[in-house]
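Every protein chain but one is kept in place in this view of the complex.
Then we have chain A:
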Amino acid sequence: MESVKDQLVINSNETSQEKLNELIVDAAKKGIKEVVIKHPQARHNLGVGITDPIHLVYEGDVGYYACSMSDHISAEVHGNAGWAIGENLMSGEIVVEGNAASSTAASMRGGTVVVKGSSGARTGIGLKGGTLIIGGNVGYMTGFMMQKGKMIICGNAGKALGDSMYAGTIYIAGDIAELGNGAEIVDLPKAEYEEIKHTLESYGMKAPASFKKIVCNGLLHNFNKKEFGVWKTVL
């Protein structure tokens, strides 16, 4: 571990999970601007529950729950991410250079999570705000019970995309294996495409030529006995 001015460098090889988090939280409280985590080795829970502003640099793969349950943080992951990176993020920005496993940004409430590769099942599940960007494909039940926020998917999606979403918007460029219950494709205004393009370019990502826009059709919002055909698959 070495601290140079506004930067703290932690070697994950030599630090326990408890101590590593303690050092990050402490650094954020002291106003240190950046923490570099060397050799993260896909360990779980690296950088959890941080509520003071700080920039985290992970020099390798991270395990479950990196940068989760946090506020005002930014992070770059120079590798792949395990389950639920950015889970319940309140605000800030996380960029994963590689792929992410399942439940990416589950229940995120604000901020931006960018995965430049693909992401697994339940990506953006229960999203409650913020922006989630996936450069590649996404798995089963992506956007399940999404409540707010937006998701931009540059590749294809597995089955049940946007199933039972209450609100929010999903933009997808590729194929959809199956649209979820209560989700529907609507026209994409040109201005929204330009906004998506601009957002992707700001992360050095090339925007695909077109996107489909998916929103909640509202048919599942209230328990209507006359709509059995709609409800029977979700009851």
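By our rule, a residue touches a chain if its C-beta (ideal position, glycine included) is under 8 Å from a C-beta of that chain, and two chains touch if they have at least 3 such contacts; residues count from 1.
What we mean here is this: contacts and distances are computed from a predicted model.
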Which of "succinate dehydrogenase", "Glutamate synthase domain-containing protein 2", "Sugar ABC transporter permease" or "3'-5' exonuclease" matches, in UniProt, the chain that is not displayed: "Glutamate synthase domain-containing protein 2"
Touch criterion as defined above, residue of A:E34, A:D71 or A:E97 at the omitted chain: A:D71
Residue among A:V48, A:V62, A:I133 or A:A183 touching the omitted chain: A:V48
Sole contact to the chain not displayed, among A:N21, A:Q41, A:N156 or A:N217: A:N21
Selected residue (touches chain absent from view) among A:I54, A:A84 or A:A160: A:A84
Touch residues of chain A, complete complex, unshown partner: 17-18, 21, 44-45, 48-49, 51, 63-65, 68-71, 83-84, 87-88, 90, 103, 106-107, 109, 122, 125-126, 128-129, 144-145, 147-148, 164, 166-167, 221-223, 225-226, 228, 231, 234-235
